[in-house]
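Every protein chain but one is kept in place in this view of the complex.
Chain lettering (A, B and C) follows the sequence in which the chains are written, and residue indices restart at 1 in each chain.
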């Protein structure tokens, strides 16, 4: 690809657009064809977040509309540095990210050369396009744009799935305020009726799953110490593959627990 | 025991004191004898904490000198209610407690009848005396006043103890601010050189042990996801027996971990 | 039911048969109706095994055609004792049993009174009938006659399902020779393509699952001790509910493993 700018890309004919990007998804020209209809890409700079992205709804998915002061300043700073170096705005598929992971992504890409960074931006544009295609119900199996985060609670004290466990999933943030992503209760199979996150990418970032085990065992009349040795059990982990299936189970007794990256 | 008041107890002769309390530690009159010399007991009401206890140093051990506003109000309220019902101040062996556990103890004892509560107070006085005896190096094996909290990190990825792991022990608080109790680093046997808490009671309460595992595995060049699936691992548990030995080990790989109440 | 003998049951009209047994599966008269067509029940005494059962194929499922001498003697002894006490042959649904569990079942039922034992025999007849119905593809969702035994191997060293693991499932026997029930290899999801046992009851009994983990880790170039700390990992467990789903997973690294009754 011969160093085409974003403006040129936006202004080009559909054929030229598809041809220019052919080498990115080499076996899937249809993606470029579909993506062409979403142009122009880079003209929606968001003041709030200081970054270019696809839409308010998408940006809000990462909590960019609720930045803390420290986060806002950090976004402003890295965004300005990025523009100063590359001359075009930073582009990222926000729905695959959290606030923390966007900041880390900024820092890494800042050290790229312009050619690499142009390529990265176009990749992100395709991710954005792919997710929009998906939402338009033009979903296609060839395009894996959804991830999944699930859990399972096994009660090793009774040898059965643990039902009725209250679960809270929180996105952790280094600079700002952590926020609850979802709450759920385990069913008779020890699972949640729906995945904790599903039907969309699981944003790259750090999370805490909290399980109300004390309440569960107390409700079953299991003898425990006072206060109970285990009460609310936090599991902290990171997501690195938004399109993957991450399973984070909990094996538990009133006196022990274990977790692992399952599948 | 015939309903002797604290004032009477304080004013009585040593023989009467020992006789009056003989039925509490029935096989250990020597404790009562030693305790007699610590009288009077109940006259050191602390304004700060709103409760009667043994000394500033002891009270500070539970963080009673650094109460949040919400905690201060809670202590005031329960203390006043206690005095209003029983006519004597609430007495507790502070060195066996945290702020949270004192508040819960207040609530429970508030529902006692006066006779029971008088008995409970005297038990607490003995605990206070026993710990003071211990500090005066009159330690006696018959009197178990020390507990222990320890940990151990096993690296199941390499089949060896995990050395150089940074550990932080924090006392959790429902009303106030959690505070760091101690920090340590694991040695070549995966243990800390000294127990996390030792040579004193382990205060009843809720704790978090945090292990910097991401740093450890990264330092060993183990391939991990980015961000690493596991980074800082928090274990939350409660202490219910201040004089017991509580061992909370961590078995860990970059993709899994387990803990249990050990011994 | 008024103490009807097996001969009377076999000889009765279909209506009488259904009526006589109505109280056993009270909401499912259709089962009795179907079962009627399988009469007579008790006239196929097997010399080899010394017990009455449904067919050669079914008996062979429990290995009754390959009894060790010790087992043969044990079967003979208990069968004679049973007949001597009750006057009718011992009946059991062999496809839900192993050799060991049949012997234990004999011992327990021997202490029943005749009325109880008659009832038990009829229950077993229904189980036999239900399984035959099922094989005739008259399968009915109201009738749960199939169980399932499955496994899953998680490689906690790499954070991924362990594929290519050779698995052997063996039925253990106290008196005779243990025999291999099935062999399988894990697929890319760490599971076996088909359940280890499925589409039929999982016979009550004791089993060993053996996993060739040493070969797996060696094949991946993981550094190990010599000989490897873990090589073939045996898990021993018992099945008590032939119609349930028993999941026995293995979480493993070269230096650790765990299992639990999953679901």
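Everything below uses one rule, namely that contacts are C-beta pairs under 8 Å (C-beta built on N, C-alpha and C of every residue); 3 or more make two chains touch, one makes a residue touch a chain.
Given the structure is predicted, the values throughout are model-derived calculations rather than measurements.
Student: Which of these, B:72, B:88 or B:260, touches the one chain of the complex that we don't see?
Tutor: B:260
Student: Of C:66, C:183 or C:236, which one is in contact with the hidden chain?
Tutor: Residue touching the chain left out of view: C:236.
Student: Hey, which chain B residues sit against the chain that's not shown?
Tutor: So the residues of chain B touching the missing chain come out as 154, 156, 159-161, 189-190, 251, 258, 260-263.
Student: What residues on chain C make contact with the chain left out of this view?
Tutor: 101, 104, 204-206, 225-234, 236-238, 240-241, 251, 255-261
Student: Quickly run down the residues of chain A that touch the omitted chain.
Tutor: Considering the whole complex, chain A reaches the absent chain at 156-159, 225, 229, 251, 253-256, 258.
The definition used in the following text is that only the chains that are shown with their structure count from here on.
Student: Quick one: point me to the chain whose Cα centre is farthest from that of chain C.
Tutor: B
Student: Turning chain B onto chain C with a C-alpha fit: angle in degrees, nearest 5?
Tutor: For the C-alpha superposition of chain B onto chain C, the angle is 180 degrees.
Student: Mind pulling the chain A residues that touch 2 or more other chains?
Tutor: In chain A, 251, 258, 260-261 touch at least two other chains.
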